[in-house]
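The complex is shown incomplete by one protein chain, all other protein chains being positioned as in the whole.
Take a look at subunit A:
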Amino acid sequence: MSITVASIAAAVTRADKAMGGLEQILNDADAKLGDGDTGGMLARVIGKMAEVDLSSTADPGAALSQLAKAATVATGSSLGTLFATGLLAAGREAKGRATLDVGDLSSLFATARDAMIARGGASLGDKTVLDSLDAIAEALKGTETPEQATRDAAKAASEALETFRSQPNRIGRARMFGDQTIGIDDPGMLAIKELSAALVA
């Protein structure tokens, strides 16, 4: 099964719709550790991505790069910029290939994860979106159909959120709350969980 520009566009549309209900939930999650703007910022970023016209875009790699550029225009926040960095790296890996296969997804997520580690300086285990993406990259190894991929990704993101809930945040503003972050969901990890759940057919 291949992934096309059209399926990427459809996923963005779906995520954009899902943000309607998620914006306040993510703002509230962020308010416990930060200034309560993660939902509003992601809604703006995904909204800008949904405005991109991908109808004449040549291949999936180019689509990912265009979406990354839209994200960088919408925000300079750390999560938004990391998100764009991941898309850009995945787009570079896919560059020039007319279609992508579901089997390529694991590697694309791993590439995004590694680029985000290099840019942001966080490590796996710090309780950030990187831990969610790492879990997704692992879960997508050997996936064969898009349906299975979205299901596996949503399950992995949900499990990562559960696993890290009992650990402290180790980077960024949340780090400063120390052990008070134990038992609290990281807003970025929560966003990945909710958005991947929204993509399940």
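Structure notes:
FYI, contacts are C-beta pairs under 8 Å (C-beta built on N, C-alpha and C of every residue); 3 or more make two chains touch, one makes a residue touch a chain; residues count from 1.
One rule holds for everything that comes next: contacts and distances are computed from a predicted model.
Hidden chain, UniProt protein name from the list "succinate dehydrogenase", "Sorbitol-binding protein /mannitol-binding protein", "Dihydroxyacetone kinase subunit DhaK" or "ABC transporter permease": "Dihydroxyacetone kinase subunit DhaK".
The chain that is not drawn here is touched, among residues A:Pro60, A:Gly120 or A:Pro187, by A:Gly120. Within the complete assembly, A:Asn27 is the residue of A:Asn27, A:Thr57 or A:Ser158 that touches the hidden chain. Within the entire complex, the positions of subunit A that touch the omitted partner chain are 27, 31, 34-37, 40-41, 72-82, 85, 119-121, 171-173, 175-177, 180.
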